[in-house]
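With one protein chain withheld, the remaining protein chains of the complex are depicted in position.
First chain written, first letter: the chains are A, B and C, and each begins at residue 1.
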Amino acid sequence: MLRRTFLGLLGAAGASVALPRSAAAGSKKFGPHPDTMGVLFDATRCIGCRKCEAACNEVNELPAPDRKFDDLSVLDTERRTDEKTYTVVNKYQGMNGPVYRKAQCNHCLEPACASACFVRAFKKQPNGAVTYDASVCVGCRYCMVACPFSIPAYEYGEPLTPRVMKCTLCAPRLAEGKLPGCVERCPKEALTFGPRDALIEIARARIAAFPGKYVDHIYGEREMGGTSWMYISGEPFSHIGLREDLGTASAPELTAGALAAVPMVVGLWPVLLGGIYAVSRRKDKVANEERVTAVKDALAKAAAEAEKKLHEELSKAETAGRRRIEVEVKKAVEEALSAKDEDAEKSEEEV
Amino acid sequence: MTVETVTAERKSLFTPFNIIAAVILVAGLVVTVMRFTGGLGAVTNLDQNNPWGIWISFDLLCGVALAAGGYTTSAACYIFGLKKYHSGVRPAILTAFLGYALVVFALHYDVGRPWRLPYPIFVQQGTTSLLFEVGLCVFLYLTVLFVEFTPAMFEWLGMKKIRNIVVKGTLALTIMGVILSTLHQSSLGALFSIAPSKLHPLWYSPYLPVFFFVSSICAGMSMVIFEGTLSHKPMHRLMDKEYLDNHDGLILGFGKATSLVLFGYFAIKLIGLAYDNNWHYLTTGWGAWYMVEMLGFVALPSFLYAVGVRDRNIPLIKWAAGLTVLGIVVNRFNVSLVAFNYFLPSSQRYFPSWSEITISLFVVAIGVLAFRFITTRMPIFHEHPDYKDAH
Amino acid sequence: MEFYTLQDYYTFTKGVVYLIMGGILVGATLYWRFLMGGNNKDD
Partner (left out) sequence: MANGKQLLRMTVIVLALAGVLGFGIEAMGMLEKAADNGRPDVIMVDTIAKIKNLEQSAAVFKHDAHTKALKDQGMSCESCHTKDVRGEMSLSFKGRADEMSAGQLKDLYHDGCISCHVESGEKGFKTGPMAGECRSCHQAAPDATAVREKAGMDGALHFIHWDSKVLPPAQGKDTNCATCHEKAGEEDAWRFDPKFAAMPVNEAFHAKCVTCHQSLAEKKAERTGPVLCADCHGAKEIATRKDELAKTVKAMGGLPRLPRKQPDAVLLAPKSEKPVETVPGMAGVAFDHKRHEANVDNCVTCHTKGVNADMDKSFAALHDTASDASCVGCHAARQEQPECAGCHAQRPEAAALNEASCATCHNVGTDADERRLMVSAPKEMRAAVAAEAVATRSGTHALVAVDAIPEFVTIGSLSKDYQPSKMPHRKIVMKLVDGVKDNPLAAAFHTAPESLCAGCHHNSPATVNPPKCGSCHTKPFEVDGRPGLMAAYHGQCMTCHTEMKLEKPAATDCAACHEKKAN
């Protein structure tokens, strides 16, 4: 009984998991902050020169790479961001020659890393950057599990002070009114920095101007609830290493159901379990009482029966005794009557 | 009795068990030094794509699931009033307490800055994180388990007064334990609900928390049976008549319950499959592996339990328990490792290194040793003579 | 209070809910004692 009740209740909690997907939280909507900035990457413009990588390395004072940034043979193998590299450019084989795509933190509007972090080390800033605070990070790496774009990297080589490393959208430079390092260095303006809304307009305009050149989709406009960093491309996005199966539900929406079940459990389990306890105790008590009564009854019955039996025995014994006496008396009387008949008759009447 | 045990230990210091344990401990200490001097990279095969390895899959996910015996047994005994299982409660609580303590211990290896483990609770609370929920619950539940365990310790130490105070709170502690367990067992599953794109659809489900919770019940009860079987032989001399008399009854009762819960688990997994319309994946290689898990490690043990209970076949129930425990391990590994990052090419997939396995063994060895240390000294498998009929 | 991300909103509401949860656990214990502690022999 216990388990089935559990199942039932948790089943209800589980069902609610699937419900709150479309609207953000009930009827409330949380748009991006009006100041949210972003970057638009245009894959038809990128030439794979790695200048953005070099710029990123410089402005973030990251360790020197194993191979120089002007060594373009690096592009032959697909790479991902790591603890020494906030951004990488990868080469993909397109329908008409190579296509390049820059990878870095997409600065989600509803960051999965922030949603996952149990010390709030990640924060979506009003200017769009998702920043990281190493001073509270425990190093659990749940952010890396959560990130749908597989961006955060970890300093596995650091024994005691490992950090999670990822692009900061050059938040410190933005504060100084400068462009992100990679954007500023792009020789083809394949990267455009600006208010996110304006970027979407630009992207739409470009797609409309060259309908044959672009896939009619802005990657990041809605993916995972939308990102600050967005992409347009002439190749299907899945061909340039961007997953098209992420869906539009943001990370907080994905976990909202499970989180919503938590307080319900705390609220209802004491009631439920206390109830079960009380019921089972009461059952025990009732059973106990019944047993006691039953025993009492049984005892009483037994006693009664014994008494009855005794009584019967007694009465039987009495009758028998009486009979014996009678017989004796008779005998005596007969004996007496044999002597004196009339006297005997009288004596019998008297009895 | 305590005195006897200690002398018995001394006689056989070089038993195979002790030698293996010693080897594991030494190897574990070596890796520990490497871990805290060279970083995670020096001892693990973790990389940027695979941030969680077997220290999470085995030590955390399996550890927590298999320690679920604590709350299931105490709930059965104290809340549902199944007093005949009373003799099974203490071993289960002890196993759970050690299990959770070791989970926390193992986490010190896995997280980057272990001394900050209290941060999420005391410094900055990331309340939207399921890991926060897990952390908070594990922290509280470990405390609850410790308090639940203390009567045995106080009896051993002869501290009657305080022991009686704690025992009075048994019901509250048990309910607290069930609440906390419900929450973090399910939240461990919900951890992965944030990454639908990374976990294979056959294992990802909005019902993940429910799956984890229900399977933890099976895991807990099977672990009680399984662990009872394991400890039966070496600990037999410590077990009193009540424990031994009730043991078969406990196995039968738990076997029946587990069989039923496994049935329910199978049913809700099926519902999950239908809910996301994932049938077509069943014909793929992943589907075959999923079927192995579902048929070989859920349906089969459920059936074996049922047969065992009907025939009062104790050995069969014990085998079924072993299979269930293995099945839970398989499930937790599937969710966190095998089906996680399923889309990556095989060259980028994770496989544990020897030093990671060593630490996992090290943790298990410490658990077994602690279990032995405590059971040979404290009244776990037997009742303390002073507290006969105290329940 | 104005929130610009669902994330911030949830952080706030969940924080409050966690505090309430703590209250519920204490409250439930006290209420249980009040409920069970009466003089009702009938139980």
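Points to keep in mind about this one:
One rule holds for everything that comes next: a contact is a pair of C-beta atoms (placed from the backbone, for glycine too) under 8 Å apart; a residue touches a chain by one contact, two chains touch by 3 or more.
The structure displayed is predicted, hence computed values, not measured ones.
Touch, as defined at the top, links the missing chain to these shown chains in the whole complex: A, B.
When the missing chain is restored to the complex, the residue among A:Leu160, A:Ala205 or A:Ala306 that touches it is A:Ala205.
Among A:Pro126, A:Pro195, A:Gly241 or A:Gly267, only A:Pro195 touches the chain left out of the display. From the options B:Phe146, B:Trp289 or B:Tyr387, the residue with contact to the unseen chain in the full assembly is B:Trp289. Among B:Lys83, B:Lys168, B:Lys241 or B:Arg310, the one in contact with the hidden chain is B:Arg310.
Residues of chain A in contact with the chain left out of this view: 45, 47-49, 72, 97, 179, 183-184, 186-189, 192-195, 198-199, 202, 205-206, 209-210, 213. In the full complex, the hidden chain is touched by chain B at residues 284-285, 288-289, 291-292, 295-296, 300, 304, 307-308, 310-311, 313, 315-316, 319, 323.
Assume only the chains that are shown with their structure count from here on.
A separation of 29 Å divides the Cα centre of chain B from that of chain C. Annotation: 19 Å between the Cα-based centres of chain A and chain B. For chain B, the set of residues that touch two or more other chains comprises 125-126, 128, 179.
Looking at chain A, one finds that residues 114-115, 120, 251-252, 259, 262, 266, 270, 274 touch two or more other chains. Interface residues of chain A facing chain B in the complex, by the touch rule stated above, are 1-4, 6-7, 10-11, 13-14, 17-18, 80-83, 112, 114-121, 136-142, 144-146, 148, 150, 153-163, 243, 245-247, 251-252, 254-255, 257-259, 261-262, 265-266, 269-270, 273-274, 276-277, 280-281, 283-284. By the touch rule above, chain B contacts chain A in their complex via residues 35-42, 44, 46-49, 51-52, 75-76, 78-81, 110-113, 116-117, 119-120, 123-126, 128-133, 135, 171, 174-175, 178-179, 182-183, 186-187, 190-198, 206-210, 213-214, 217, 257, 260-261, 264, 268, 275, 340. Residues of chain C touching chain B in their complex: 7, 10-11, 14-15, 17-18, 25, 29.
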